[in-house]
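In this view, the complex is presented without one of its protein chains, the others remaining in place.
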Amino acid sequence: MTKDIIVQRERRVGWLLVLPALLLLLGVFAYPIGQAFWQSLFNQNLGTQLTSEFTGLSNYARMTQDGRFWQTMWNTSVFTFFSVFFEFLLGLGVALVLNQSFRGRGIVRTVAILPWALPTALIALAWTWIFNDQYGIVNDILLRLGLIQTGINWLGNPTLAMGAVIFADVWKTTPFISILLLAGLQSISEDLYEAHRIDGASPWQSFRQITLPLLMPQIVIALLFRFAQAFGIFDLIAVMTGGGPGGATETVSLYIYSTVMRYLDFGYGAALVVVTFVLLILVVAIAAFFLNRSRAKARGVN
Amino acid sequence: MTTFPESVSKSQRSSGINWRSLILPIAVILVVLFCLAPVLWQLLTSVKVNQDISAVPSVYFPRRFTLEHYQQLFARRPFWNYLLNSFFVAAASTLLALGLGAPAAYALARLRLQGERVILAGVLIVTLFPPILLFLGLLRVVQVLSLGDNYLALVLPYAAINLPLTILVMRSFFEQLPRDLEDSAKVDGYNTVGTLLNIVLPLTLPALATTGILAFITAWNEFIFALTFITRESMKTVPVAASQLGGASIFEIPYGPIAAATVLGTLPLVLLVLFFQRQIIQGLTSGAVKG
Partner (left out) sequence: MTQTDLKPTQAHTTNAPALEVRSLNKTFAPTVVPVKNLNLTVERGEFLTLLGPSGCGKSTVLRMIAGLEHPTKGQVLIDGEDVTRLSPSDRNIAMVFQSYALYPHMTVHDNIASGLKLRRIPKGDIEDRIRDVVDFLGLHELLNRKPGQLSGGQRQRVAVARTLVRRPSVFLLDEPLSNLDALLRENVRAELKQLFESQQAPVVYVTHDQVEAMTLSSKVAVLNEGYLQQLDTPERIYTHPANRFVAGFVGSPQMNFLTLPCDGQSVTLGNRRAPLPTEVRTDAKEITLGIRPEHVRLAREGESPTVEGTVSLVEHLGMHKLYTVQVPGKMPMTVRSLIPLSHTHSDRPIKLVFSGNAIHWFDAETGDRLNQD
């Protein structure tokens, strides 16, 4: 009989409204990824005088032999693990503090989101200066406290440099986690805590049995976002150490960038992009699984 | 007998309160210090004279202040250009993201589209892509369309990067907007476009402002595309230009001007945060959590 003309009209208008956004998203996200998959099957570098030559999977084969690739993977993993780990601990702590009521809470909250809003590249400059081996304030404080006798070359030592960039990243992105967790904390009804206290629970027990399970969806989301961002970290390290010293802080992103922009090895760069992409999607899929579960659980407790 | 346990519990409680009441202020002070110290140190550095900057031990309370580093920035570099570039690119991409994202969000929230779930899932996943995965393919697009050293090479990707957040935040906003309002407008005699412009849009302005601020911040801060697609000095954005400030030789790093550049480059965002912290928090949480 008569089709539902209202729904039909709505759909037509709907697609008209969605389409421009969708096209831009496809152009900026889908095309580059698809292009990388395609280009990774070709050799296109200075050796081929920048013309494309089909080589099948040889770029991937080369990757297995590429020690620098594995080193950057390792660096990326170390950076991601430690920065996300400390950000989470600190972020949760800050969120718990900001969830208390005290005078001037509004101002403190403003201050607490400041690091997140500032440009990473500029913040990296600030941290480079802070960790400066001659005039840096870190060395100055440690010297004044008598903890060291001579200035430490923070960004010149492989281990310390990694520590320094992780520290800077923790500073920059802890606010992101604490904002998300704070929103989660505020959505937990005070009644639950009161009921729990009447049941005789200590604050620590309440934290374990109410706060953490109900906060779990926000925790998983925050960790997921942070994982993806940390795994693709570029600007902070590019400005602070440029990947040095001796490649000690070179992450996959930096390696991809120099493969393409410095060595002009487009085919291999594309293969690196593909592998990074696939790894990321894998982790996201796993995280999404846990997210669904934790959401279901939190709802169940509610 | 009866007073004994009471007095014990009282003293326990009072000492507990004292101890606990100290934790919070200390924690608050630590949070504030942690967040502000690096920025303040950079600010202080930017107004110190060179001798104080390179003094060992460090000077925490300089006697002399100077603006020479700021003057140098503008004298030796087109720093006004950097600022204006950043501002133009961020503003234009924000407007584009809102202009494309808000209608899409409305359609996803209200109109019965097929494939709505697929689109939303795609939008969500895309927020997790780091820009490094995109720059190679975009580089090709930029070359093919010869968009190098063209603001469009930044405006379009920035708008795209901000689209997922815009769509998610605006969609959750539209879903909260009572449907009756739009039905009422239809009964009153507005057509779809009229409803959107006269009824929905005025109510949407606060949400648009929220997402717009977030989009502006993201665009202002972007680094890798700006580094790759723009090479002409006068068209660079602040983050890239500041990171490339160098001296006459590697031994002569201009700490003062670098500090001044970071201060100038961060100042607009500090102001945004000061005025709009509520909107920023609201936007971030609704974008990430509701999705």
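Chains: A and B, in written order; residue numbering restarts at 1 for each.
By our rule, a contact is a pair of C-beta atoms (placed from the backbone, for glycine too) under 8 Å apart; a residue touches a chain by one contact, two chains touch by 3 or more.
The model shown is predicted, which means the values in this text are computed figures rather than measured ones.
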Checklist entry - Contacts of subunit B with the missing chain: which residues? => result 112, 178, 180-181, 183-191, 194, 199, 202-203
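Definition applied: only the chains that are shown with their structure count from here on.
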Checklist outcome for this item: Between the Cα centroids of subunit A and subunit B the separation in whole angstrom comes to 15
Checklist entry - Which bits of subunit B are touching subunit A when the two form their complex? => result 24-25, 27-28, 31-32, 34-36, 38-39, 41-42, 45, 53-58, 100-101, 103-104, 106-108, 111-114, 119, 122-123, 125-141, 156-157, 159-161, 163-164, 167, 192, 217, 220-221, 223-224, 228, 238-240, 242-243, 255, 258-259, 261-262, 265-266, 269-270, 272-274, 277, 280-281, 284-285, 288-289
Checklist outcome for this item: subunit B partner, complex, touching residues on subunit A are 7, 10-11, 13-15, 17-18, 20-22, 24-25, 27-29, 31-36, 39, 93-94, 97-98, 100, 102, 106, 108-115, 117-127, 129-130, 132, 134-135, 137, 140, 143-144, 171, 175-176, 179-180, 182-184, 217-218, 221-222, 224-225, 228-229, 231-235, 238-239, 252-253, 256-257, 260-261, 266, 269-270, 273, 276-277, 280-281, 284
